[in-house]
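Questions regarding the structure given below will be posed in turn.
Missing here is one protein chain; the remaining ones are kept as they sit in the complex.
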Amino acid sequence: MSTLGIAVIGAGRMGADHARRIGRTVGGARVVAVADPDVERAKEVAAGLDGAYALTDPAAAVAAPGVGAVLIASPAAAHEEAVGYALERGLPVLCEKPLAPDAAGALRVLEAEQRLGRRLVQVGFMRRHDAEYRQLKELLDGGGIGRPLFLHCRHRNAASPPFFTADMLLGDSAVHEVDAARWLLGQEVTAVSVFAPAPSSLAPEGLGDPRFVLMETSGGALVDVEVFVNCGFGYEVRCEAVGESGSASLGEPQALEVRRAGLRAGAIPQDFTVRFADAYDRQLRRWVAAAARGGVAGPDAWDGYAAAAVVEAAVAAARSGVRTAVELAERPPLYR
Amino acid sequence: MSTLGIAVIGAGRMGADHARRIGRTVGGARVVAVADPDVERAKEVAAGLDGAYALTDPAAAVAAPGVGAVLIASPAAAHEEAVGYALERGLPVLCEKPLAPDAAGALRVLEAEQRLGRRLVQVGFMRRHDAEYRQLKELLDGGGIGRPLFLHCRHRNAASPPFFTADMLLGDSAVHEVDAARWLLGQEVTAVSVFAPAPSSLAPEGLGDPRFVLMETSGGALVDVEVFVNCGFGYEVRCEAVGESGSASLGEPQALEVRRAGLRAGAIPQDFTVRFADAYDRQLRRWVAAAARGGVAGPDAWDGYAAAAVVEAAVAAARSGVRTAVELAERPPLYR
Amino acid sequence: MSTLGIAVIGAGRMGADHARRIGRTVGGARVVAVADPDVERAKEVAAGLDGAYALTDPAAAVAAPGVGAVLIASPAAAHEEAVGYALERGLPVLCEKPLAPDAAGALRVLEAEQRLGRRLVQVGFMRRHDAEYRQLKELLDGGGIGRPLFLHCRHRNAASPPFFTADMLLGDSAVHEVDAARWLLGQEVTAVSVFAPAPSSLAPEGLGDPRFVLMETSGGALVDVEVFVNCGFGYEVRCEAVGESGSASLGEPQALEVRRAGLRAGAIPQDFTVRFADAYDRQLRRWVAAAARGGVAGPDAWDGYAAAAVVEAAVAAARSGVRTAVELAERPPLYR
Partner (left out) sequence: MSTLGIAVIGAGRMGADHARRIGRTVGGARVVAVADPDVERAKEVAAGLDGAYALTDPAAAVAAPGVGAVLIASPAAAHEEAVGYALERGLPVLCEKPLAPDAAGALRVLEAEQRLGRRLVQVGFMRRHDAEYRQLKELLDGGGIGRPLFLHCRHRNAASPPFFTADMLLGDSAVHEVDAARWLLGQEVTAVSVFAPAPSSLAPEGLGDPRFVLMETSGGALVDVEVFVNCGFGYEVRCEAVGESGSASLGEPQALEVRRAGLRAGAIPQDFTVRFADAYDRQLRRWVAAAARGGVAGPDAWDGYAAAAVVEAAVAAARSGVRTAVELAERPPLYR
């Protein structure tokens, strides 16, 4: 097995993180090129990696000698183009979510991939690589709690970054639950309603934080999601699946239990990088192993498209205040 | 303090339970009379209680010598009449929920009590007497987690009794969450939506079990309730309150933690009599103490009426499939 | 069933508590007389109880008209004498632990009871009435985790009262674990070792707090007890039983789980009155029911004696620093 050369597109927080992970926790791979419009940022990331160089042009990075796979962590608007460069060369891609800013863009990626005739695009929904989510998936698939009736989800951040918008509550946060629900249940989302309490006075004005998203699925399950990105106390992702004969919950982090001053307490992680560190590592390792064989090992372009379509319906539902059906294109044979 | 004589109306399961509790766990009170149309049943209950006698007529029981307070545990249809007997004599009443089968009946009780000019009627929403619910109420009232945004509630029974109907899912089960939410938040419910997954194949045909009830409140909170009365694994009442600066959860029962055969496990109570045994005891003790002074110590007739009005809206919402506003009468001065 | 009249001997904290419990949470019983050398204290306790009167002489209280059973909550030095008054009259007794200040005194009580020929004395080891302890006992007796190998016990108080001594660490605190171990295992303690870390600088000088007590039993189990009466953070009684095929733990109190400021926390009770409130209630109810039939319903005089003998050995072991055998008298037929 020789070493897989990777081009990293985007040297922001996620790109830098991924590049570092490849250098530190993934055997059999190395970063060959780092591309970012801000070349200083690209250089900074490349500097920590033996033999990687920096450029500004994503097409050039994808075309660089020794590149066998492409990791895309640029802003969403740039994803479609970068995926295109990789597909042109038949290279496996790991694209950070979303696959494209809207469902139409995601559909175009689907079409390009279909023209190629094989699945090369993987989307970075990293929860599918989390140990607990995988245990839950296995339990559900094995019938361990019977047919699923509910998924009760909580998605909380201590505080939202300054640039966060009301639509990002759905497209950046709840989208993880959209993918997780589709994957866990093996069903499509058919309708979405969005409710909201009076917004928290501790959240930025106009953000409309928190929200309560209610999804109906093709198999008759209900998925509710509390999205609260300024909950104040930490980062929490929890999910309880309720089936006909039992329930299963994930999301209590492992922590020291400290007794002090009348309390029995454990710390809550402040950040997704703590909670999902292992999931990011495993996602990269699995993708590298699959990419070395020319394939993918995780959510594919169809998953990226379906999530985008549900988010679009959710945004519409949030604006109209009424239940909104999700209209999906027909699933092409390549993705069945 | 002399001993308070109590007439128990209804000698079914709840009536028998209450009568036994008075004899065993409440000081300062004794059962004087037990009334039930089935006199054998009344006799059976009275037999275990020193000095109690059995009759069939509730009016006669209320009027019996030595009766200073009335506990009503007959079927819902008989509540209004029995409350009337007690009010005629100015006796404190503990009436099992519901106060009346519908909001109109409950309103008539309100009117009768207003004519009397003082609050004598307490409704048996026993969760208000549960230690954990009271801790949560105290935390919320003290601002411990900021303004409440969500209550996420679970109400699960191992299996429903044979006579259970789709409406009872709301009127007998979810009604506890209706009252708990009103009490915890100190707000009225303004609208209700009812969602449902495809019914569990393990629940009786036609019951439409489980349901997902979503309530909006006058203070801008959202209350969601999973009601699942054939969940199979046991009796579970859980509630997470999410506020602007924190969250608080109740409902993990105290249990031995047993490690065996690869599992770390604790038992789930099979029945509300286990989970709320102490709440029933405390409800009776507090009511007896209050009744001895001519008053009430818990949810009053207005609470009984408001819960009935919300349930009526929920039943309508479940049938129509659309969000339904709750129309409440104006709150009379007596209940402010 | 007529009402059982009870004489309460001792109107200190425990006596007052017991008297209040009888009035409030026990049906079928009432306090007839309260005796205390400090008559004002006795009056204060009696004042809250309908029809009870106060005196200074325990013998007179026991002999008072209407007294059918005796509850002893005076200082340890006075127990033997008070038990004697009750036995003379053939009255059932609930005696707070210890049965006597030393094993010799306890032996004399055994002898008096044997002369009488029936068991009338119950000792107030209230943990046997705690729901969790009873579940553990049932699990062990049913072979649920196989033959017991270890009991790992923790006994922690937030702070010790001013009068607490090094010997009381063993005779007042660890004695509960001595009884619980004997009862849970159905075995006698055969040897005791006492270890200690360097004493906590936050405990009173000279108290030698905490201690680590290691007991060996007749059936080959090991029982270790951390006794720490100035642990600072609250009251904690925990026990893990480890058997040949599993383990079982008790002692995590039911509490709201609150998420706030980066922590997931639950309160620790500050006091045994919170943790064991229900156990005290049940102890009284069971004793009243048994006493009304002339018997006992809990640890008997032999249990009181055996605990005293183990504590004596533990005190010797703590002083000598070496493992000390426990010498028990032969168990009389009355207690087999």
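As written, the chains take the letters A, B and C, and residue 1 is the first residue of each chain.
Quick note on the criterion: a residue touches a chain if its C-beta (ideal position, glycine included) is under 8 Å from a C-beta of that chain, and two chains touch if they have at least 3 such contacts.
All values reported here derive from a predicted model rather than from experimental measurement.
Among the chains you can see, which ones touch the chain that has been omitted?
A, B, C
Considering the whole complex, which of C:E88, C:E111 or C:E244 touches the chain not shown?
Residue touching the absent chain, from the options given: C:E244.
Taking the full complex into account, find the residue in A:R118, A:R260 or A:R293 that is in contact with the omitted chain.
Of the listed residues, the one touching the omitted chain is A:R260.
Which listed residue, B:P65, B:G117, B:P162 or B:G262, touches the chain dropped from view?
The missing chain is touched by B:G262.
Just one of A:G27, A:G117 or A:P333 touches the chain that is missing; which is it?
A:G27
For the chain not shown, which residue from B:E236, B:D281 or B:D300 touches it across the whole complex?
Looking across B:E236, B:D281 or B:D300, the contact with the absent chain belongs to B:E236.
Over the whole complex, note the residues of subunit C touching the chain we left out.
On the subunit C side, contact with the omitted chain comes from 146-147, 149-150, 152, 195-198, 200-202, 210, 212, 214, 216, 219-222, 224, 226, 228, 231-233, 242, 244-247.
Residue by residue, what part of subunit A touches the chain that was omitted?
Contact residues on subunit A toward the absent chain are 1-3, 22-28, 50, 131-132, 135-136, 139, 144-145, 245-250, 252-261, 267, 278, 281, 285.
In the full complex, which bits of subunit B touch the chain not displayed? Write them out.
158, 232-234, 236, 252, 255, 259-268, 270
What we mean here is this: only the chains that are shown with their structure count from here on.
Taking mean CA positions as centres, which chain lies farthest from subunit B?
A
Centre to centre, by mean C-alpha position, how many angstrom separate subunit B and subunit C?
Centre-to-centre distance between subunit B and subunit C: 37 Å.
Can you check how far apart subunit A and subunit B are, centre to centre, with Cα atoms defining each centre and the answer in Å?
Going by mean C-alpha positions, subunit A sits 44 Å from subunit B.
Mind checking the centre-to-centre distance between subunit A and subunit C? Centres are C-alpha means, answer in whole Å.
Computed from C-alpha means, the inter-chain centre distance equals 57 Å.
Could you check subunit A for residues that touch two or more other chains and list them?
Counting only residues that touch two or more other chains, subunit A contributes 232-233.
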